[in-house]
Structures are given as C-alpha cells and as structure tokens.
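Yeah, one chain of the complex is gone here, protein chain that is, but the others are all in their spots.
Per-chain numbering from 1; labels A, B, C, D and E assigned in written order.
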Amino acid sequence: MRIDGREPFELRPIKFQRGFSRYAEGSVLVEWGNTKVLCTASVEDKVPPFMRGTGKGWISAEYSMLPRSTHQRTQRDISKGKPNGRGTEIQRLIGRSLRAAVDMTRLGEKTIWIDCDVLQADGGTRTASISGGFVALFDALRWMVSCSMIEKIPVRTQIGAVSAGKVCGMPMLDLCYEEDSSADVDANIIMTSEGEFVELQGTGEGGVFSRSELDEILSLGWKGICEIHRMQAEALEMTEAEKALFLR
Amino acid sequence: MRIDGREPFELRPIKFQRGFSRYAEGSVLVEWGNTKVLCTASVEDKVPPFMRGTGKGWISAEYSMLPRSTHQRTQRDISKGKPNGRGTEIQRLIGRSLRAAVDMTRLGEKTIWIDCDVLQADGGTRTASISGGFVALFDALRWMVSCSMIEKIPVRTQIGAVSAGKVCGMPMLDLCYEEDSSADVDANIIMTSEGEFVELQGTGEGGVFSRSELDEILSLGWKGICEIHRMQAEALEMTEAEKALFLR
Amino acid sequence: MRIDGREPFELRPIKFQRGFSRYAEGSVLVEWGNTKVLCTASVEDKVPPFMRGTGKGWISAEYSMLPRSTHQRTQRDISKGKPNGRGTEIQRLIGRSLRAAVDMTRLGEKTIWIDCDVLQADGGTRTASISGGFVALFDALRWMVSCSMIEKIPVRTQIGAVSAGKVCGMPMLDLCYEEDSSADVDANIIMTSEGEFVELQGTGEGGVFSRSELDEILSLGWKGICEIHRMQAEALEMTEAEKALFLR
Amino acid sequence: MRIDGREPFELRPIKFQRGFSRYAEGSVLVEWGNTKVLCTASVEDKVPPFMRGTGKGWISAEYSMLPRSTHQRTQRDISKGKPNGRGTEIQRLIGRSLRAAVDMTRLGEKTIWIDCDVLQADGGTRTASISGGFVALFDALRWMVSCSMIEKIPVRTQIGAVSAGKVCGMPMLDLCYEEDSSADVDANIIMTSEGEFVELQGTGEGGVFSRSELDEILSLGWKGICEIHRMQAEALEMTEAEKALFLR
Amino acid sequence: MRIDGREPFELRPIKFQRGFSRYAEGSVLVEWGNTKVLCTASVEDKVPPFMRGTGKGWISAEYSMLPRSTHQRTQRDISKGKPNGRGTEIQRLIGRSLRAAVDMTRLGEKTIWIDCDVLQADGGTRTASISGGFVALFDALRWMVSCSMIEKIPVRTQIGAVSAGKVCGMPMLDLCYEEDSSADVDANIIMTSEGEFVELQGTGEGGVFSRSELDEILSLGWKGICEIHRMQAEALEMTEAEKALFLR
Partner (left out) sequence: MRIDGREPFELRPIKFQRGFSRYAEGSVLVEWGNTKVLCTASVEDKVPPFMRGTGKGWISAEYSMLPRSTHQRTQRDISKGKPNGRGTEIQRLIGRSLRAAVDMTRLGEKTIWIDCDVLQADGGTRTASISGGFVALFDALRWMVSCSMIEKIPVRTQIGAVSAGKVCGMPMLDLCYEEDSSADVDANIIMTSEGEFVELQGTGEGGVFSRSELDEILSLGWKGICEIHRMQAEALEMTEAEKALFLR
C-alpha cells in the first residue's frame, strides 16, 4: 500500500491550468499531487551566439525552486552566489527533452525560453516541468502561428515525462517526495506519443538495479506517459489538425 | 477616467489566499488586480551573525520576480551573476516595514524569512508584498505560539502598504503598471492601523512635486490603507484577542 | 542640547572643495561635519543599452564607502563577492535625484557617471553625495558646453539634499551618526530651489511617525536645503546667466 | 566500418597509469583512445555540513576540462564567472556512481574527493572519469587501511562505465568524439561487476529511440563494462582478498 | 630634460598627511606629485584561518583605485564581478613588503589591515602605497602600545619604496605616468633603512634590460629611498627610542 493510498501503477491527480500568466506567449500551472510548477514559454527574437546565422531556432529551459517550495527553506541561488547543481542538471534535461519535439529549422532564428518555477515540491518536479513545459511550448508555437511568425506548428511529436521506480522492493509509478526519498531505484522517463524514448535516466540511489527491474520500471513509465499525453492533449484542446502533426 | 475604469480613490480588487503553500509556517497568495505575489514566512532557528547572543529575533525579507512575470521576459539574477538593484531596494523596504511591526525582544533568537515572489507584475508589487508579507508573518507567529516557541504574538501593530501618485495631474490611489509608467509623482506609503507612518517613499519620477501634492497623495494613501487593514484582518480571521494586540 | 552643540535647526559646517580631482570633468570633495565624500562626474560618449538610439542622455550614480570610512573596518564589496544592499539602494537614490535636474533630451547620447566615494562617514553620506553630486555634475556640464558638446547647460533646477529626523522626541536637522543611530524617525529630503520635492524617504527606524511629525521634519528639511542651495551656488561661483537657468 | 577501424563492439585501447600524482592518496592517468583524464582521490578529514555528526563518510567528485583539451580552446569557468552546466551535470553523475560502490557507514567522517581533470577530450570523458575514478578511489581506500584509518576496504562492488549508442543506424560501443557528434542515440551506462546498473542515462540527441534500440545498446554496454572491470582489476593488481570484497 | 622639469635623480614633491581618517588606528594621505593615495591601518582582533592558534599576527593589504582616479573612468571591480588582476598583484606586493618590517610573533593574534585607496593616479601608486602604508602601520602599532595590546613596537626596520627606470635610454628616478608609459625598463624597489632589499621587481615593459642597466636603476632607487625614509621619519615625528628600533 502506498503512502497516499494509490495503486502501484497509479498517477497522482494532475491538472494543467493553461494561461496562468497574462503576459507569456504560453503558460501553464501544473498541479501534480502536491507538486506545483509554473511553466511559461517566452518567444525571443534572437538565438544564442552559437546558433547565429544558422537560420535555425533554439529552445532553452530554466528551472528553479522558490525558497519555500520545500519542507525546509532553501537559500536562493543568488544569495549563495552560484547556480544550484541539481537545478542545472534538471534544466539541461528539460531543454534537451523539449528540443527533441521541435523541428528547429522551421522555427526561424527565435529562442523559446521555457521557465519552470517550482512553487511547491513533492517529488517529480522535473517530470512535471517537462510535461507542463510541452504544454506551454505548444501554446507559444500556436501564438507564433497566429502572429504569422511561422506557418505551421513545427512539432514532430508530443513529449510526456514521468518518474517510476522501486520502493521497498515494489515497482511504483510517479513517486511522491517520501517515496522518492526511500526509493531503491528511481528513473525519469521521457517519451513520445509513439512510445519512443527521448531521454531516460535511471539511478540506483546509492544502490543498484538489474535489467529486469529496469524493464518493469520502463513498462510502468510507458503506462503513465500514455495518460499524461492524453491529459496534455485535452488541456491543450487540440484540434484534429494539430493531432495530425504527430502522425508520421 | 482611469484606464481600468476605477475612481481615483479606488483600490483594485484584492484577494489574500492564505495557506497557498503546504510547507511554509505562513503563506499567502496575494492577487491585487493583475499583480500576483506569493508571500511565505519561514521560521528559522537562528539569527544572522550580527544578532547572535542578543536574545532578540530578526525578520529578513527577500523579493524576486519570476522571469516572465513581466511584459518582456527578464533574465534571472543568477544568470546575470548579480542581484538586481531594484529588487535589493525593495526587499530592504519590506524587511524594514515588517520589523517595525514586531517586538524582536519577544521573538527569541529566531529569524523569520519573508519571501515575496512575484508571479505576475502589474504595478504595486512592493506594496502587495508588504501587505501580504504581514499576513504570512502573522500566520507564522500564530504557528510559533501553537508550538510554544513564544507565549503570545509579539506584534505591535498591523502594517498595510499602498501606492498613490499623480498621473496626468490627477491624484490617484493604487497605480497599475500603465499608470505608474506615466506618473508624475509616485509614493509608496506604509502605515499602521493607528494611521502612523512606518515608511514613506515619494519620488518625482523624473519630475518634482509640491508639498500640497504630497498632502493629497498621503490622504489618498491613508484611505487605501484603511481598507487594506480591514481586508488583512478579514483574511486572517482575527480573533478579538488578536485585534486587541494592536490597541495601545 | 545636541551632541555637538548645534541648535535643532542647524546644519553642520559644510565645505564644497571643487576640482579635487585632476582628471574628472567635474569633481568636489564635500566635507560635511566629519563626513567626507569625494564626488566626481565623468562624461562618457555612450549610453546604456536601454537608451541607445533614443538621442537622449543618461546619468548613472555609483556610491561606495572606503573600508575604513567607518568606525569599524568593513569588507570591500569585491571581497564579499556581491554588491552591498545599502549601497545599491543609495546609488539608485542619487541617480534618480540628479536625473530629475537635467533635461536628458538636450544632453545627446552621453552618460554622465557620478561617483560618490565616502572617505569618512559620520551620518548623512547619501545627502552629502546628492548635494555634492549636483556640484560635480554642474561642472561637468559646463565642461561639455566649453567643448561644444552641448550648447547650453541643460539643468532644469538646482538639487539639494539633507536629512532631518526626530531624536529623543525632538525634531532635528542634519543628523550626525550618533543622532541617526538613536533616531525615532529619519528622513532624507531632496528638493529643488523652488521648494518642490524630488525624492522623499522617511523611515520609522523600527518605530512609527505621525503626519504632524512628518510635517515638522519636512519644514526643518526645507530650511536646511535653502542653505545648501546657497552654498552650492556659492561654491559653483554661478553667473547670473546660470542662475537664470533655474527660473521658470 | 567505424572511423578508427574498430568493430562495433570494440573498445578503444585503454590504459590505467596508476600513481601518476605523487601527492594524492590515489591517482590514475586514464588514456582511453585519445581521451586522457587525470583522476585523483584525496582524503579529507571532515565531511560536508549536511553529513556532520552522522558518523558517515562522503564522496564528492569534481570534473573539469583543461581549456585546450578540446578542438577549440574553451574559456575557463573562473573567467566566465560561473560553473559550466555540462561539467556540473557530469560531476554529479561521477559522485553518485562512486558513492554507490562504498559503504559510507564504514568510512568514518571523512570525505574522499575525486578530481577528474580532462587533459584531452575525444569523447567518453565522463565514463573514463568514472572508470578511472574507481581506480583512484580504491587506491585511496587501500591507503586509509594502511594508515589504520579504516579496518578494511568498504567497497561493495566494482564500478565500470562506458558509453554506447547508435550511429548512422548502427549500434556501437564506446563512441569517440566524431561518432558521438553524429549519434542518433547516446547512452552512458554504469554497472557493477555483477551486471547491475548503478546509473543509466540515454538520450536521443535531438531524436528518439525505441525500446529495442535501448536493449541493443545495453547489451553492447554490458559487454564493454566486463572488459573495463577486468582492466581495472589488472591495473589495481587486486589480491584475491580484495576481489572477494565484491562477492556477495 | 624630464616632462615636469625634474633632474633624473629627483623625486617628485612628497607629502605625508597623517591622521587623515578620524576612525582608523593609523592613516595617512600620501601626495606624491599628482598621485594621491589614502592609506589606513585597521587593527582587527583576529587572524586569518591559516594563522589561528599560532600566537602570531598578520598584516593584510588591499589596494584599489577610485573609478575616476585615472584619465579615463574605469569600472569598479564589483561592477565587473571580479577583482582586477593588476590590483591583486599590487596588494600582494604591499602585504609582503610590510610584513617584512614587523615581527609577527610579537604582535599577538591580531590582523592589521592596510587599505590603500588611490584617489588620483599619476604613476608610482604602488610605491606610494607601500611608503604610506608603512607610516599608517607605524601609527597603528603606536596605538596598540598605547592600548597595552603590545608592549613595544615590533618593527624590525623602516620600509620605503620607489620606482626607477630607463626612459628614452636615460635612467630616471620616480617615474610619473607619462614617463612610465614610455619606459624601456621600470623597476619597483622596496628597501630597508639599512639599504637592504625587501622586494625588487624589474620589468622590460615589452623590451629587455642588461645587468648594468639594472645596476644604474638600483643605485638611483637607493638614493630615492633614503630621502623617503627621511620624510617618513619626519612625518612620523619619530622619537629617538623609536629610531633605535631600527638599529640592529
């Protein structure tokens, strides 16, 4: 029995509240159990130096936790004078995952900034950020189409992310903070709607895991991601034309 | 006629949503027109070095804007590598204002951190932070009483804050971003429930203002603060005993 | 009776020693009681990014204290690795105050840097910086005229600044460090020669103040600023033509 | 056919030169094809703040590339003023991987610092760092035993790491820089001598990969890691008693 | 003929104005031609970590230039976010030179901070800082004696510093900025009153110099330092007992 009464293969209640931010080109407040992440997508009319002149666009993600999103207050990065290592690792993962969804050659020399700010953290903030980041990104791309900055939405695939792991010897989907803290194995799985991997990170959390344990976890993850894809599509109120983008 | 149809002496709709954060000892989401600020109060069991051994407590405020709380995305402090000057000025003001409310000698050697994170900015973020910060602080002090860390709430006075100014020659209460941008005079007024000033900052915004203009603005401000005090008390569901704290 | 024998409405002895720096376009060593501030004005042939292409100029102030300008040695900002919060707040105030004096549209795309370095601090360093900064700025503008960079001095008004407050229940002008440390109220008042406010900052210093106390303090402040304006004009050896700049 | 003539399942020539550093408690220069990483292990007689008083030890890794370890010179972190994001991600991976090998409760309150400095980079620097880091760590633990700081080597398992991926549709083991640059999938696999995973990171590098592709890659990885474990053991000239540490 | 009419072996006019700072334990404003450096000595009741528990004291120097001490305004270190390389080099030289003068074992666990802030720079700021730093240090040591912190002044020798070089093929003492800018050789010479070297730094400034050129320069330097020692002693109004400190 899980701490919050869920079945092993059960996601926490997930809500994507689009349009939370009045100014951003795309935005969503993700509530995922007790985890709350505000994801915004901002379109900027230039690319980083290493992309200039290529005609291609870029997607850059930033991830940060509010000081009291956690059980104990944590100091802000700027007070410590340096970026947080864990946050750096996570924002790089978000960026890579979302870039996999978009055809940069059709974006023009624009940067889309995905800001993921954790208002409350109860485990799974990185997968909530990726799943919500996709929603905000999609809305920003719609906005670009509506402004005639691009002709059509240059998305190749839908991206969903979830964690899965093994706690007290039992495979579980979507770990909350307490489960995560005592997990034997913890994996973050990022997949397309076709069931292919975009990123996969598994860690023994101080222990180790076998290939068959990995298999179980990946199966659980795929199950969860299917649901997340469905919830994203619903929240985005996707048209048939939009859904067809993902058919290859 | 004001841009959003308000009377000159009229506040925007204000909502204090207490308990927004699950972990903080006190927290409130302030919605003040289109301005949204999340204020949390965190109790820490030590004081800054300059207060050690004095037996007294401390209140420290931090203020930050999410990158896309504004019309244009702004870079995070940590990406620029240095704190934002405006933010530094504002968090010092929040800290001074709230410290004025509390008798530090009765707090014990604790720090209360007030974190004000702007989710959306439409003018008046510093006064929303102070007004909301007071609510979060009050809840944190109640929590300390409930934990027997202190015997009674060591608050001397209620603190409310509002902006007032002169736009196109007309005195106005509670400027929104567009009014603020074109204001001739802009003042931030922080007052007790007894009608005394805690802090007062008036600026000609590139122009100047006369003493009689100041008088008009202060009168408007006092009017607004009375309403804010009432809304804070209501949101806090203050008992008669708590209200009596402020009677001197 | 005040600690240094002054009357409540009496300024400390003030001296503006112009031309202290050989290289700066304008410079003044302000000796204000035991407070000593070196103000220099430097003309730079460009503006900050946010002003480029506007045809307008900019004035930027920086404020810093030498490590041993104070009773106890304080660490340099660069040793701590971050700017000092109080200094940031003060330099923003100096900048805003002096920008109010100048018509930026007539300055061309130049920046005038006002550097205020406190050699010795005995209270009132920010008002000494603003009052001295005006003198240095004026000399730099004269230099610009003499170089034909601008046609005439684009100053709209004379700017003077002073502190006033209430110490042990008594209103006092121009607080020295010891008075400031025990003040009930402390205000920094920045005014034009026409008696209008440019900036006004009052703080209860952990306490509160009433509107009538504010009135008393503002009256004292105005009295002091009149004298400061006179001393600035004298130090600047203003011609009648220059004085006429301020008549509107 | 691979760029350097290797078979798909073939590792580059690997050499562990132990004792490269005269002062470190453990050290090894790893030459892995054209990749050269200097790994040192330093024993420090204290633990980070969050571990104090637990009686347990800690392993902390740092990873950095010399400016001209790469095709183009890269700026040092200290010149840019902030840590490199990729380096941060890598050093966190090294630390987690090696901590999985050691029973911290038997280490005492010591920190072992694993410094991985890349002298030359031709792909696979993170897996070379982990594989070499294990060797340096093992020697440092032997030194601790020889100093009677610990009774026996508290290692639970041998740790080896390798990359594997898919380049031009073909699964390949141990990608060099040029292969890595054009890979469709790239995985870093860290495993014990029992064939269990410690960490697993797979990325679509802007594309995606299927579960069967993952399976192929993991099989290749396991093959490579077996050889690496053998080379580590040989380089370490492990006694039978030491080898027995890993039997469970 | 030199640019300012001096003879090759002639120092610029030098003035040591002691007691410039009201709060510092020792202070002097050095005016050395157009170079002006404010040197303060501050006594702190602790030593840096690496000296704790040794019973010995320490002397630490910091050197900085005001932004407009130079022909062109230079940015402050804190605005650039990192210490200035040249300043770092200079303050290390000042520290080493002054530490050579003092018997640290007789100082107790105190740090004396020597702050050298350049108000105006016209060449020779490092030698003016060392020469003035010695005066400020001596006064701080007298203050320590007067407070009974130490029994007698633990100074082993008087320290003076001067630059000398070769400009347009001619050996010259005490280069001003313009001479320094076009010098073939430039040396900074720091010597005791017994004519021994404490530090010596010679640089070809992009060229080279022969041993006989070095000899000429050192002879000029020694001549200058004799005068500086005399001026320091005079400024310090040294008693016979104090002068006797330096006789060995």
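Operating definition for what follows: a residue touches a chain if its C-beta (ideal position, glycine included) is under 8 Å from a C-beta of that chain, and two chains touch if they have at least 3 such contacts.
A quick note: this is a predicted structure, and the numbers were derived from the prediction, not measured.
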Touch with the omitted chain, as defined above, among E:148, E:210 or E:239: E:210
Contact partner of the left-out chain, one of D:73, D:152 or D:230: D:73
Sole residue of E:2, E:22, E:96 or E:142 that reaches the chain not shown, by the stated touch rule: E:96
Contact footprint on chain D, counting only the chain that is left out: 20-24, 27, 34, 38, 40, 42, 44, 62, 64, 66-71, 73, 76-79, 82-83, 113, 115, 117, 119-120, 122
Chain not shown, touching residues in chain E: 82-83, 85-86, 88-89, 91-92, 96, 99-100, 157, 187, 192, 194-204, 206-211, 214, 218
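Convention: only the chains that are shown with their structure count from here on.
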Centroid spacing, where centroids are CA-atom means, of chain D and chain E in whole angstrom: 51
Between chain E and chain A, distance of the C-alpha-averaged centres to the nearest whole Å: 59
Multi-chain contact residues (two or more partners), chain E: 81-82
